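Dropping a structure here in structure tokens format, bear with me for questions.
The complex appears here without one of its protein chains, the remainder shown in place.
On to chain A.
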Amino acid sequence: MKKNTVIIRLMVFALILVVINMISSKLYFRLDFTEDQRYTLSKATDDILTNLDDVITVKAYFSEDLPTQLISNRQDFEDLLLEYENRSKGNIVYEFISPNESEELEAEAQQNGIQPVIINVSEKDQVQQLKAYMGAVLLKGDQKEIISVVQPGVDMEYSLTTSIKKLSVTDKPKVALLQGHGEPIIQEVSQLAQQLSVLYEVETINLTEKTEVPSYVRTLAIINPSDTISAIEFSRIDQFMSQGGAVFVAYSNMNGDLQSGRLSKGADIGLEAWLRGKKVNLGSQFVVDAQSGSVTVQQNNGMFTYRSQIKFPYFPLVNDFPEHPTTNGLEALMLPFVSGVSYTGNDSTVSYSPLLLTSEMSGLAPTPSGVDIQKKWTQNDFREGPQTLAVALEGALAGNQLSKLIVVANGQFVVNGNPPQQISEDNVNFASNAIDWLSDDTGLIELRTKGITNRPLESVEDSAREMLKYGNVLIPILLVLIYAFIRRQQYKSKKQQWMEGNF
């Protein structure tokens, strides 16, 4: 064959491949093998889009000349919007606008609440700062929802679907946060309030000022109270429950303080007795779990000071969840200084479900005592088995009407505090899921926990861990060496046979 012919054939072949790749970038399919179908639109999104009764316009403000890594973000968002448009049967319409094109468009983007992101790009051997827009505004009539920055990955679907949900729910049910007893205000539970705002209007309620919990409230949340709740307030809560209202309680009757190192029984604020009336008993000891979160400890070694992470069994890390809508898709929750909770009722009209369980290696630590961070924990400290940290009850809990109650034996797990501190996504997800379940609206549970990637390893003893580490490195190598040895022996014996004339 002639050299030129070969070269032409190779070039044609390469060209065909280029064309195939170009076509495939437009016509493609994806198979999502992830356990939670993380990269496929969830049923919650599908339901919300199918039930849309009005057109929602999405104005996506994306700069044209973005760096490559952000172009894929724009492409992903466009792909997602196209799928939303198809599934909503045209009720989602979208357009892409480049704010960098003119000052008017840039002003429009900023007016709509889209703030530019400053990105460093290197161009012509110089680092330049680029003003990039990557946000979207959703419009329905005179209502508006803003996604100021479109985050790549799973968050993209969550933020888009929740924004659509916010626009499509016209009359949001109410969730009330009880106030007046040292509970955190809305700003101090900002992560939870933000999540709840998709489906609900969150408001505060002070039962010393009101004669009853308003009937429009779907769920009353009592989060981390520290002062006495009066009997009259409890009777108002009972009255609310007797009319079918649901109550979420996150409270621990124990006090654990890492700063002072003191562990003690908390003051009696009356909540424990009220819960006892519902056959829910809070424990009087701290639950400790070998499977736990860590604390940062500053250590001095001669001239050097360094920080290290030490496992702290007073912060149980829960990743064993009984089957229940509130725990669907959760991976791990951390509950600092928590007591146990149990249900002792035997009324067949009330159904009871444990929601959070500690690991097999759990124990109980008595009070009052001090916290010793450096304590060497042994197996003897974890002999009590799994402890229940949250329960759900459903039935005639006050009066004859069907009512729901969830009790979490920890008040801090969902509090951001002031100044706010970021808390684990799953802690917030669990509280939101619980309120969704209490309010009979479980639509977003699946989407909320989609893409949670925390899959903690079980804790193993040091000796077992070392064995696993070295075993995984050495055993495969050893097996290969054994195979090499056997093959060598077989070869030798064959060679011997040949030399002896046995072919």
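Here, a contact is a pair of C-beta atoms (placed from the backbone, for glycine too) under 8 Å apart; a residue touches a chain by one contact, two chains touch by 3 or more; residues count from 1.
Simple rule for what comes next: contacts and distances are computed from a predicted model.
Undergrad: The hidden chain: which UniProt name fits, "DNA-binding protein", "cysteine desulfurase", "ABC transmembrane type-1 domain-containing protein" or "ABC transporter permease"?
TA: Matching the unshown chain against "DNA-binding protein", "cysteine desulfurase", "ABC transmembrane type-1 domain-containing protein" or "ABC transporter permease" yields "ABC transporter permease".
Undergrad: I need the residue numbers on chain A that touch the omitted chain, in ascending order.
TA: Where chain A meets the chain not shown: residues 1-3, 6, 9-10, 13-14, 17, 20-21, 24-25, 28-36, 38-39, 65-69, 71-72, 121-123, 319, 331, 453-458, 460, 465, 468-477, 479-481, 484, 487, 491.
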